[in-house]
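The other protein chains are all here in position, but one chain of the complex has been omitted.
Up next is subunit A:
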């Protein structure tokens, strides 16, 4: 049990990072599409 909890404690952070990686990636693609649609610059 302790082994599982320790592994989870260490590995949960890269998993959360992966989720944020996906959220930011998808959101940025949307930003690019909106900027193109509105004919304005991305930044």
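Throughout what follows, contacts are C-beta pairs under 8 Å (C-beta built on N, C-alpha and C of every residue); 3 or more make two chains touch, one makes a residue touch a chain; residues count from 1.
The criterion applied here is as follows: contacts and distances are computed from a predicted model.
Enquirer: Assuming one chain is omitted from the figure, identify its UniProt name from "FecR protein", "G3E family GTPase", "Sodium:solute symporter family protein" or "Monovalent cation/H+ antiporter subunit D".
Expert: Result for the unshown chain: "Sodium:solute symporter family protein".
Enquirer: Determine and list the subunit A residues touching the chain excluded from the picture.
Expert: Residue positions of subunit A that touch the missing chain: 2-4, 6-7, 9-11, 13-14, 16-18, 20-21, 23-31, 34-35, 40-43.
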